[in-house]
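Excluded from the complex is one protein chain; the other protein chains are retained at their positions.
Note that the chains are named A and B in the order they appear, and that numbering of residues resets to 1 at the start of each chain.
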Amino acid sequence: MSGPDASPDPALDPAVVSDSGVEPSDGDASRLTQRIVGAITGADVRLTVLALVAALVVGALFLVLSDTRTLDAVTSGAGLGAVLQAAARSVSRAYSALLQGSLGSPGAISETLVAATVLILTGLAVTIPLRAGLFNIGGEGQVIAGGLAGGYVGFAVEGLPLAVHLPLAIVAALLGGAVIGWIPGVLKARTGAHEVISTIMLNNTLNFVAIWLLTTTLFQIPGRADPISRDILDTARLPRPFTGLRVDVGIILALLVAIVVLWLLDRSTIGFELNAVGANPSAATAAGMAVGTATMRAMTFAGVAGGLAGGALILGVQGRITPGFSAGLGFDGITVALLGRGTVGGTVAAGLLLGALKAGGRAMQARSGTSLDLVVVIQALIIVFIAAPGLVRAIFRVRTEPTSTTSISQGWGA
Amino acid sequence: MRLELKGVTKRFPGVVANDAIDLTVEAGEVHGLLGENGAGKSTLMNILYGLYRADEGQVLIDGQQVHFSDPGDAIAAGIGMVHQHFMLVPVFTVAENILLGKEPIDRFRRFDRRAAHEEVERLAETFGLPVDPSAVVEDLPVGLQQRVEILKALSRDARLLILDEPTAVLTPQEADGLFASIRGFQAAGRSVIFISHKLREHRDIADRITVLRRGRAVGTVDATAAEPQELAQLMVGRPVDLVVDRSPARPSEPVLTVEGLEVLAADGQRLVDSVDLTVHRGEILAIAGVEGNGQTPLVEAITGLLPIGGGRVLLGEEDLTGRSRKEILRSGVGHIPEDRTMHGLVGSFSVADNLVLNLWDDERFAARRTRRFDEVRSHARRVVKDFDVRTPSIATPASSLSGGNQQKVIVAREFDRPIRVLVAAQPTRGVDVGSIEYIHRQLVAKRDAGVGVLLVSSELDEVIALADRVAVMFRGRLIGPFPTPVAKEALGLMMAGVPAEEAMRGLAA
Partner (left out) sequence: MSTQVVSAGAARRRERRFALFTLLLGAAVPLLFLRGATGGIATFVLNDARGERFLLPDLVIPVDLTLVLLSAAIVAVGVLQLVRPVGRRAPLAVGAAGGLFVVAVLVWATTGASVSLVALLRGALFASVPIAFGAMAGVLSERAGVINIAIEGQFLAGAFTAAVVASVLGSAWFGLLGGIAAGALIGVMLAGLTIRFQADQIVSGVVLIVLATGVTSFLTSQLLASNTAWNSPVRFIAAPLPLLSDLPLIGSIVFRQTFLVYLMIVMVIVLQFALFRTRWGLRLRSVGEHPAAADTVGIDVLRTRYRAVVLGGMLAGIGGSWFTLEAASQFSKEMTGGRGFIALAAMLVGRYSPVGAMSAALLFGFADSLATTLQRLPVPLPSTLLRATPYVITLLVVAGLVGRLRVPAADGKPYVKQ
């Protein structure tokens, strides 16, 4: 897009607007509430909700098209009514299992919170760099690093009380993630290597490193051949406040981190730099800010959040490191961050929502036999609709102010 | 070609860009279109060229109504346009650029390079505008690039040529060459629409001048009969004072000293070539020159945006060479960057945040790494009032202010903090007349308050109106400075590379 100088287009030049007496209208009450909500979430809530609805509808379509009972109804030549009935039944069975499994019981809510813990943290790992104009696809690698580091301290260091051991393991996880986050940051700052490629390469590399480490005596259970680590000691496990429920204090940790990130991004001078660098790196440079430093910081902070996610997972529900424990978590984080529109509050909300979807998805797989991968499909559909608000507007024919999409593509060069 | 526009109206959300405009261009006429930035000139021409669709009104060519849905239609109807920002692909050759869209191909659907070169050479000869067809456009000087752009239009058999601010990037002498070409087309019966916001050029080249103001055509006058004062008044809608009121400068000790400054491009080329200059407290030193002669790298090197390749920069006695941008700004150098949307503002940030953009972690506005929002807000409220920034609120995003008010935000930010030197690059570019006057007055006030001002401008009128001493930059070297007044024509010659003595002498003769 060109600047005002390039296109002396009056539409872009509000001088003409104000000078010709067209005041920006204050709008009626509904627009006011929308603006308040928008100010909180940074987006038009209506579009977000519609994106969710659209994703669930298209997800149902996938479900129906791959549902053997429905397909049987089609091939057996039953009438349209029967086909539709079969389709409706399988959709309602799957979706009600999804709802039941996420909110239907204390156990379900506990599972939702367990999933949300990791999602909030990986979401923050994407949100922080997003503010600085960086796209972190390296969540998975950062989770792995955090899990490995935190886990190692969790089972290898013995004889410490919980009050020392657990924080130590958490700090190790944090540092492990920070290092893996810092690498693409420093590469970008020093050489201009695009973070999208370097983070993905780190994901793949760390996957192999993890599998390798799990077969070494450093991690492996003595006398076993399969790549599984020793169990985390009880003194490094995140305590579970409710007996019989898997939810642990990891969710508190995640919310505390969110509060710190909220301060960081919206209140601190460092956050001001990150936001400025993300919005206009040239102007940030001209104001005396160091773009490279901001880039490194943003990626390192992201690594911290990702590392904590790995730590929360291994020191929490998992209790030991298994190969592929991190699969897909990085992309989950992207969904959460985009759904949260790059705000901290939004990320937390989106983390809880997607946590429900995940927990419910597992219940759905168990109860109705629908593959958990449907959740991934729905998740992808959600971000399709979020990334292209125009698409949602076109489908639902809603008229809203054009929301600014998160724009980060600037080619590969700079 | 005879062109008529009748009642052409174009609305953008919340604004009428063109309001029932009538305009007639006779065959063989050079018709001037005069107006401020944002007056609707470019919108009108984009409608004529098929880039925008008009909401109302008609376009008639030789009495026949026409509808253009894209530039292809306009080109087919014989309309050619030379855009202000050239529509040339920098990495393509001259021939590829001129013939893009109507490329000669051989049996294998290959781009036929030989046929293309012949075609370009034939065109160049026909119109007396020589170019090298195999040169890559980005390697050509701007004047030649413009020539390519003109040939591109002519190669499509344009009978009406629209020239959008064609002189903005040319030296006065190059502009004279362009004018000669324009008269050539005119003699061949072609019509020209000449867009500019410079009065003088219209009087030099146009037969008739139509003035646009805020989307309306406010009058068409005969160029020979028009008085500059009258035209200016038509353009801005009230009597204007082109002269800045100021008392003589009282310069004292040097505050900014630049010695042997060099800036090197990656390929080793000297963008700035051993420049020496001294700015004293209480004076305005202006640097004139055609854009692209090293002014931008000079300013950016002094203010710490570009690494210095050689030489040094002193603020008073303090050596700034090699300091970071932040250190330079905080040690008392103010900078009004030439590209305000790129370097000056973060458009999505509020006016308040932009007003502390380069003081964000100063102890006034932050404590223990936490920003003090109360201070930022009260500062913004005061500054907005002091500097007459017209904004709905201090929380408004800077991008939704007018160009003039955006510039005032930058000026306010730099003027409200303690500075000893102000480096102002193109401070009034793309700004309405009211804001220009305001910014000029502020610059003079700052000078009178004892700040040394280094003004870089490609607008000669601005240089002449403000400078206490004036220098010219040409191909990375600095000519001068000379005490004012210096004749405008002499400056123009120096901008074209004529040695200073010769330029002054040539004028005397």
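Just so it is clear, a residue touches a chain if its C-beta (ideal position, glycine included) is under 8 Å from a C-beta of that chain, and two chains touch if they have at least 3 such contacts.
What you are looking at is a predicted structure, and each value in this text was computed from that prediction instead of being measured.
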{"item": "Residue in contact with the excluded chain [from B:A27, B:L60, B:M87 or B:A168]", "value": "B:M87"}
{"item": "Listed residues B:I75, B:L123 or B:I193, member touching the removed chain", "value": "B:I75"}
{"item": "On chain A, residues whose C-beta touches the chain left out of the figure", "value": "1, 9, 62, 66-68, 135, 137, 187, 191-194, 196-198, 200-205, 207-209, 211-212, 215, 331, 334-335, 338, 370-371, 373-381, 383-384, 387-391, 394, 405-413"}
{"item": "Interface with the undisplayed chain - residues on chain B", "value": "46, 49, 51-52, 70-72, 75, 81, 83, 86-92, 96-97, 100-103, 105, 108-111, 152, 156, 263-266, 271, 296-297, 300, 306-310"}
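Convention: only the chains that are shown with their structure count from here on.
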{"item": "Rounded Å distance between chain A and chain B, as computed from the means of their C-alpha atoms", "value": "45"}
{"item": "Chain B residues within the chain A interface of the complex", "value": "12-17, 37-38, 40-43, 85, 214-215, 305, 324-330, 335, 337, 339, 341-349, 353, 357-358, 360-361, 366, 369-371, 390, 392, 400-405, 429-430, 432"}
{"item": "Of all residues in chain A, those that touch chain B in their complex", "value": "2-11, 13-20, 22, 24, 263, 267-270, 272-273, 275-276, 279-280, 282-290, 404"}
